[in-house]
Structure formats: C-alpha cells, structure tokens
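What you see is the complex with one protein chain gone and the rest in place.
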Amino acid sequence: MSAFAIPTDEQRALRETATAFLAGHANARSGRDSDAALWQTMAELGWPAVLVPEEFGGLGLGIAEAVVLLEEMGRSLTRSPFFSTVALAQPLLLHAATEEACQRWLPGLAEGSATATVIAAAGLSPAFRHEELAIRACRRGDRWELQGCAEQVLDGDGADMAFVVAALEDGVCGLFHVPADTPGLQRSALESWDSTRPQGRWCFDAVPLPLEARIDRPAGFVAGVVHALQLAALLLAAEQVGGAARCLELTVAYTGERRQFGRVIAGFQAVKHRCAQMMVKLETARSALQGALAALELNEQAVASEIAVARVLATEAYRFCAAEAIQLHGGVGFTWEYDPQLHFKRAQWASHWFGDADTWRDAVADGVLGGVTERHQ
Amino acid sequence: MSAFAIPTDEQRALRETATAFLAGHANARSGRDSDAALWQTMAELGWPAVLVPEEFGGLGLGIAEAVVLLEEMGRSLTRSPFFSTVALAQPLLLHAATEEACQRWLPGLAEGSATATVIAAAGLSPAFRHEELAIRACRRGDRWELQGCAEQVLDGDGADMAFVVAALEDGVCGLFHVPADTPGLQRSALESWDSTRPQGRWCFDAVPLPLEARIDRPAGFVAGVVHALQLAALLLAAEQVGGAARCLELTVAYTGERRQFGRVIAGFQAVKHRCAQMMVKLETARSALQGALAALELNEQAVASEIAVARVLATEAYRFCAAEAIQLHGGVGFTWEYDPQLHFKRAQWASHWFGDADTWRDAVADGVLGGVTERHQ
Amino acid sequence: MNKAMPDEQQFRAEVADWMERHLCGRFAPLRHRGGPGDEMAYPELRREWEAEMAAGGWIGLGWPQAHGGRDLPLALQVAFHEEYARAGGPGRMGHIGETLLAPTLIAHGTPEQQARFLPGIRDGRVFWCQGYSEPGAGSDLAAISTRCWLEDGEWRLRGQKLWTSLAHESEWIFVLARSTPGSVGREGLSFLLVPLDQPGVEIRPIRQMTGEAEFNEVFFDDARTAADCIVGKPGDGWRIAMALLGFERGLSTLGQQMHFAHELQLLVAAARSCGADRDVGVRRRIADAWIGLRALRANALRIFARGENATGPEALVYKYAWSNWHRDLGQLAMDVMGIAGDVPASEDPWRRLQQVFFFSRADTIYAGTNEIQLNIIAERGLGMPKG
Partner (left out) sequence: MNKAMPDEQQFRAEVADWMERHLCGRFAPLRHRGGPGDEMAYPELRREWEAEMAAGGWIGLGWPQAHGGRDLPLALQVAFHEEYARAGGPGRMGHIGETLLAPTLIAHGTPEQQARFLPGIRDGRVFWCQGYSEPGAGSDLAAISTRCWLEDGEWRLRGQKLWTSLAHESEWIFVLARSTPGSVGREGLSFLLVPLDQPGVEIRPIRQMTGEAEFNEVFFDDARTAADCIVGKPGDGWRIAMALLGFERGLSTLGQQMHFAHELQLLVAAARSCGADRDVGVRRRIADAWIGLRALRANALRIFARGENATGPEALVYKYAWSNWHRDLGQLAMDVMGIAGDVPASEDPWRRLQQVFFFSRADTIYAGTNEIQLNIIAERGLGMPKG
C-alpha cells in the first residue's frame, strides 16, 4: 500500500493563500493589462519558484505544491503565464536541457522576471511523433536556421521566450532557446474561444540563431521531453480538477437559491442526483490525481500510466461538470455574465491539449493488452 | 416525404389477437412440452404463413405483419421456433434458394407442419465473411459431403431441418437442405442463459447428402443470403422493441405500487426520469423500426442502412430498458420470480446475434464516410 | 381541402426552382445562415429576404385563403419547409409572426385584429417577438409577475421579459401579463399585443457564451398599448398562450432536420479534411450521429402520419430527442476539430460547427429544459405521479 500523503501544514497554508489571493484577482473577463500585474504579484509570492530546485534559484518544493496552485487557478479561472512557464517550460528545461541552460534560464523563470512557453508538436501531446514537430532546424555554418510555422502556441503572444523542440535534418530532434524578440521571427496573436488560454502563431522563415541556442541534453533528450509533457499533462489535470470543483460549487449554490414551482430547485431529486454524479466524477478524478502524485513521489515505474488515469478522469470530470453547470443554471448558464460558460470553454480546451482522452486510453491499452493501438487505420 | 403507413385494420386486429393469445401462453419459465402445443396453435392461427407468398402456400401478407407478431412475442417472452422458421429460414429460401426448393419446403413451413433453422457463420451476422462459415461442403462423386461443426445453432435442438450456407472448395458457397434426422449428423442440445433461445450443436463429419440437397439460387445467391440475414435482423429489432416496451410497462407498474419512505416510488423524480428516458429510447427505436419498414416497402435503395438504424437503436433500447427494469425493481428485479431478468438475458442475447451494434455502425460509417472500417487492426 | 391540390413532387420542384432563382445574387450570402445560434447574421438583408418571400407567395401557406393565405394541407407545408431548408434558406426573421401569432389571431383574434395585423405579417413587413419567460418564470411559466392594467383607456404594462429573441429586430411583441392583481398561477393572465417603439419599453441584449447577443431582456416601465390590443378577454391569457405553443410544434420539424443534415455534412467534410475520418472511434460516433438523425426523421414522419389532431408518444419524446442529438453533434464536431477548434473560425465547415457546439447548449434548456421534458414524458406519457 503506497502511502498517500496527507497535506502538510505548508501545503494547507499555500492553498489558503492561493484561494484568498486568486479570488480577489479573477481576471478571466478583464483585459490583458491586469495579467502582468497578477504575474508580478505571483512572483512576489514565490509561486514561479515552487518547482525549480534551489541550485537554480528556486524554492525546490515538490510537484504537490504546484498541484495545489494549479487547482486553485483552475477553480478561479485565472489567466496567467503561470501554466506555460511553470508547468511546461520549467519541467522541459529540468528534464531535457543541459545543466548550463538550466543555470542560465531557470533563475529568471523562477523569480518571475521572464515568462516562457514551449513549441513542439501541435497540441503538445506527449505521444507526438517526430514528423509532427512544427519547426525544423538546419545547421548553416556557424549558426542554426529555424524554419516552419507553429500555429497555436500556448501563451504564444505574451511569452518572453520559447523553448522549441525542433526536428533536425538527420531525423533526430533538438531543443532551441528562442527569445520572442529574435529578428526575423514573425509572431502574432490569435483569438481563442477560451480567453484564459491566449494563443499565438510563431513563424520562422529561415530565422538564424547562434549555435549556443541549441540546449538539448545529450543523453535521454526525447525521453526527457516526453516526461516533461507528461508532467504538464498531470498539472493540467490539477487545473481540470479545480475547475470541476468550482463548477459543482457554483451549481449547488445557484440551485440552492433559484426557485421554480414554489421551491428551490436544489430540492428536486433530478437536480440532486446530477450534482451527486458531478461529485462522484470530481472525487474520482481527485483520487486519481493524488494517486499519480503518490506514484511520482515514490518514483514508481508506471508513472505514465498513473498520469493517464488522472488525465482521462480529470478530462471527463471537468467536461461533465462544466456541461452540467450550464444545464442546471438553465437560461443564465448560457449567458456571458455567469461563469459556467468560462469553465465550459476551458474544459473543452483542456480536453485535447497534452493528449486527448483516447490518446491516453490507447497508451493504457498498449500497456495492459500489449500491441500498439493504431488509432488511424 | 416517404409515406408512413398507419396500421391497417387487419394489422390492428392481428396485434390484438397476438397480445391476448400470447399473454395466455407465456412459456419462458415452463418446460419444452408446451412449446410444441404453442407452435401448433400458432400454425392454426396461420402465423407461420404471414411472410410466405400465396404461390408457396402462404398468406402473402407483408413484413409489417411479421413485425407485429414479433413485437408481441418480444413483449411476452415467447419461446417458439417462430423466429428461426419464419424470420430466418423462410426469408432465406425466398431470397437465396431455387424456385424448386421454395416449392418443396415453403408450404410445410408455412402451414407449420415443420420447423427450420439456418446455419451459416457463428452468430449469423449479415456482415459475415466467407472464411467464417462453419460448414464446408465437398462434391464426392454423386453426392455432397458436409464437414464441420456449428457450435451454437439457433433452435438447433428442435428444428426439423436446417438450411446450411456452406463453403465450397472453390471459394464460393452453396445452400444445402439438411433434415435433422440425416444419418451421420450429430446433434446435441446446449444450455442457454436465455432459455427462450434454445441452441444446439450440429456436427458433420463427412456426412453424405444427395445432390438435390443443394438448393442455392444460381444468380445473386450471396446477396440473397445477406439480404435474408438483414431481414432477420430487422425482425429481431421488432422483438427487441416489444421486449423494451414490456420492460417499461413492468417498471411503471411496479414502481407505481412499491412504497418506500411513505410513498410510491414512481413519485420520485429520479425514478420518473429514468422511466422517461426508457420511453425516449423505446419510441426512438420504434420510429426507426417503422422507418426501416417504410424503406423496405418503397423498395428504397438504402434499405440496409435503414435496418442498421433500427437494429442499433433497438439493441440500445432493449439493453437499457432491461437493465433499468432490474435496477428500478430493486432487490426483486434480481430474482428468478420477476420478469426483468428474463428480458435482461434476452436483450443480451439479441445484442450480438445478427450483427452487434458496432458491426452495424461500421457499415453505416463506410456508407457515410467512405472507406472500410477495419474493426480489427 | 376541397380544391385540387398540386401534386407534392411538383410542388417541391416549384419551391426548389424558386429558391434557386431567388436565393442568389445579393441574397447569396444568406445561404445556410441566420438559424438558431446565427441570428445575428445579416439582419437587414434577411428583412429584405422576408419581403422577397412574401412576393413569391411563400408566407401564410397554411392560413385560410380568407386571411390571405393559401390553405395548403400539412403535407405541402412540410414539403415547403423541407425544400426551403434543403436549398439553404436562411433563418426566418418572420417565423414568430407567421407561425405563432398569426394562427393565434386567426383562431382567437377579433376581425379587426386580423385585418390590422395579418397583412403586415403576410407581406414580410412587420416582425413580432414573444414575451413569455421572466427571470422568475422560466420552466415555471405560470409564475409570471409582469403586471398590466387598464388606465385612461389604454393597457399599461410593468415588468420584465427574458430570452426574447429578435426583439431588437421586431416592431411588436406579444406579452403574457398578469391583469388580475393578486392572482396566482394560470389565473388572471392576459395576452397583449404591444408596440416596441415607445418610451416605456427598453430592450437590452443578453450577451451569450459566444459573445454575441441573440436574446434580449425587454423591460416594460409603464409601457402602453391600445385597449383593443388584447387577444381574448382579460384572464384568458393562459389559454391563448397554450394554444399558441400548440401551433409551434411539428411544422418546421423536417426543415430543422434538413439543417441538421447540412451540419452533419459539414462535420463529415471537417473529419475528412483533418483525417479524423480514419479514426475508428470517430467513425462510430459519426455513424451514431447519422443513425440518430435518421431516427429523428422517422419519428417526425410518425408524427405526421398520425394526423393533425392526434398526439402520440413519439411527439412527446421528440423535443428531448432532437435537442440532445444536436448537443451531442456539437461535441462530436469539436472533438473532430481538435485544437483547430479552439480558434474562432470565419469559414465553414469550421465556423458553423463551432456555432453548433456552443449554441446547442441552449437547445436542452429553452422551450422546456431536459428536466421539464422528462417530467412531462413521465407524467403525460407514462401516467406517473405529478410533482
């Protein structure tokens, strides 16, 4: 029986701080100006440093602390470069970049003086194939040249830099550090249905980079990329769980006030049972999330499949809870003024980034049954 | 807008007769002796003759009449060779056998003096492939020799004869008439979870048959077999709809009497909504069944896909309604004494004979999207 | 029905031909536009289209000839809706007036009311919207609290209506309001016809999840209408309103299904263009969507086969069936699009499919939520206890 961690006092305190702070800074509806200020305050609270080891200027806390923060950000619909910088770029550096690159870039990302994103295959599925990488890199004498267009880059219009997993000519791939102000790089913002997930296009047309821009770790690079994307998927599951929890809270509260046929609609058994089913899915996903965390801390072999469990169930829970939140709010659930629609859009977004549920299921099936599930015939 | 037939007065009368007659002869729990008597009475009512044209000794009514009878048999859990003889063997003769064979065998099957079944691929899916045929036939001089074992033959322990779609040595297939008392044929009964679906094993070890036992129509034989199995699937959908309707009736009646917490449980919204969902699935399947019938009568091109619609929805409706009938009956739903378990077993049986839902879905997908769905990778 | 009816096939050909000759040129952008979820599209052009339709003789097909209609039988009206949708006919700006208010006036209005209001509707000039729901009276319509009273020879209204689609494009609204002070439930309601362009009426758009505003709130602050702008007598409101809801059902059903079929075609095109059509799971879900749509069609044909005056179980389940089918279609479409669906698209198939995804969330809410529908099915269809 692997030990399940009871939250430490520090984790409880972190959650309380996060809940209180984020509730006062809900920014899903407001403009982008406030986002920078929010990020600044997060940096002052030390949040961007949770995952970064002390040797690279971080706090060296565990992934459990990042989960706490992301759950709360999911709950409060926070729009922030936190996810791309902390859940995506930092793990990629830690697991796939050279020691030197970590020394160079992690301190700034940990103190919040810079933000970063990652470019690899569209949607950043850990199950990506080499040929799906959006960008190719060629060596041209004493420089690298990047070519290709990444259509939907997470936080792509705001990040200060991107770490680009690019295909090389010889069929292997490498990691490149690309500042947002690189000459020749064409960057543009994209509208998103989920406004809390800004996206941007990064287009490279023979953009030159210095040799030292290539920073992939010599050994185990691809495995490191895959592991980093799996960790990002796990942290996304934390956000999904937080969002699902919020949908349930909102729905219980709304149905407890809304009256129809002379009584609050929370008293109707159909409404109660739907909320109860939301809770079943939510708590099941939450258990799975903790299971994946426990596996990760024990360094258990099957971490990837435990992450699959968390991701599939968190995706299902968030989609279900957001959809039911709209339905049970009735007419107003469909309007801009109420939050269910924001969660609904986020749940949809989260359902297919970092591997959709079927991708994760297929990976589990391959492990349980052997063989390789060919999704496409 | 293809015209939907309103039931004729004759069809209404037929349904009333069937309902009343079958309600008095529910035999799903009783022994086999009564089955012969039941078949005898059905024969006197002319039921085995509904589908057979007058030229072959039948009544020459339409498939709509057979649907009426099978719906009622589904409702009353009738155990009878009616399905194998009327819904399976007769259409096979009409669509795939020689005129001579029809002349020879249909009159007896129409008057009920004999019963028949069909042997082809296991489970009798219309989407069968040649190599799945259970029996092979070889020409040996002036006779045919049959080889192979059909493991689960519908009504295989009671039918007076089987029409066997056998693989021939040259890769084509043929149709053979095999009396149950053929010397050398080894026939045995099998227990079935669904006792209303007796099954038997037919084993042939170089069993000789006269040349005239081969009765396949020279042109369009395989297409005829496929069409006959599709018709059987449609008629099975009628049984499923009847069974689903009965599950709903039983559940509404039981929950209307059973009291918990001081009131009838039919008053609880969760129970009402579940029954309403049963009704939605039931009426949707019923509409689809009528749609397939209308397509058949108009000789519309896409009959096969309309049958797919009816089969997929009837399968779903019956499984859902039978499972919910057990759940909403509570403890007693699980017992032998109440009918839901009989429907549950029948719904399970029907779900994968004559093509399971995914088989039919794949056929639809191939039509809508093009390409061929490869179920197995 | 006592005159010779044009043959249905011939009639269909006539509709198709007219549509081909008129839904082109300046009207071409309207093809497949303006349906539910897309009502913000080309409002001016769609007003003109209504006049075009009227000139073609396509408004009031089912009205008695005495009221300027063509008195066509149900089968031909259905045929018209189906051919109209098949040709990509735009969402009808005038449908509330034509299919809801007009039959109500024909059945329950005075000759003066009929003479005054029907021609504007039939000519595609005057547009109507519907004032039923309120913040406290959604599923529970009888809880209406908007008040009306006679004062100085006029009706006055005070209160708030909600989910009023097309209010910003309409000239008139019909309103269910409480005329007997202190009355509760279905008693004491009246059915009033109220002009929108007056100081006492304020229309505020309700911004929906797509960011657009297809619905409105309508505020009545001592709004006025003439004393004779009441249908039926004071206190008859509930009866009139229910009769009107009865007119809503069925007729446009097959036309709606043609729109659904169009959306399914768009979905197939999207799946092909991104290769999702090779995913076995997606293939089966598309098959299920196709199967579901065929069943909806068969269900509608069952309704029509039963005739105008009978209601069978298939009519009772229909709203629940189609709205959930459509909602599932939206989710499937989004799953097929994958990450490409995250970015608002301006071209079909993507544009329309995204709209279906978001807007179909309202399908299971308006005109009786899923929960209300299941109550109705259980109580009316299965005779289970109320409440």
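A, B and C label the chains in the order they appear, each numbered from 1.
Rule of thumb we're sticking to: a contact is a pair of C-beta atoms (placed from the backbone, for glycine too) under 8 Å apart; a residue touches a chain by one contact, two chains touch by 3 or more.
Predicted model only: the values in this text are computed from it and were never measured.
S.K.: Using the touch definition from the header, name the shown chains in contact with the chain that isn't displayed.
M.R.: Even though it is not drawn, that chain still touches A, B, C.
S.K.: Can you say which of B:N27, B:Q90, B:T115 or B:Q152 touches the chain missing from this structure?
M.R.: B:Q152
S.K.: One chain is left out of this view; which of B:L38, B:L235, B:I326 or B:V368 touches it in the full complex?
M.R.: Touching the chain that is not displayed is residue B:I326.
S.K.: Which one touches the absent chain: C:H262, C:R284, C:R302 or C:H326?
M.R.: Spelled out, the listed residue whose C-beta touches the missing chain is C:R284.
S.K.: Could you list which residues of subunit C touch the chain missing from the display?
M.R.: These residues of subunit C touch the chain that is not shown: 280-281, 284.
S.K.: Touching the missing chain, which residues of subunit B?
M.R.: These residues of subunit B touch the chain that is not shown: 122-123, 152, 190-194, 197, 199, 259-261, 268, 270-271, 323, 326-327, 330-331, 333-337, 341, 344-345, 348-349, 351-353, 356, 358, 375-377.
S.K.: Of the residues in subunit A, which ones touch the absent chain?
M.R.: Given the touch definition above, subunit A has residues 1-6, 248, 252, 255-256, 264, 266-267, 269, 271-273, 275-277, 279-280, 283-288, 290-291, 294, 305-306, 308-309, 312-313, 358, 361-362, 364-365, 368-371, 373-375 touching the missing chain.
Keep in mind that, in the parts below, only the chains that are shown with their structure count from here on.
S.K.: Calculate how many whole Å lie between the centre of subunit B and the centre of subunit C, each centre taken as the average of the chain's C-alpha atoms.
M.R.: Taking the average C-alpha coordinate of subunit B and of subunit C, the gap between them is 42 Å.
S.K.: Take the average of all CA coordinates in subunit A, do the same for subunit B, and state the distance between these two points in whole angstrom.
M.R.: Going by mean C-alpha positions, subunit A sits 52 Å from subunit B.
S.K.: If you look at subunit A, which of its residues touch at least two other chains?
M.R.: Each of 268, 270, 377 in subunit A touches at least two other chains.
S.K.: Check each residue of subunit C and list the ones that touch at least two other chains.
M.R.: If we look for residues of subunit C contacting two or more partner chains, we find 278, 280, 371, 374.
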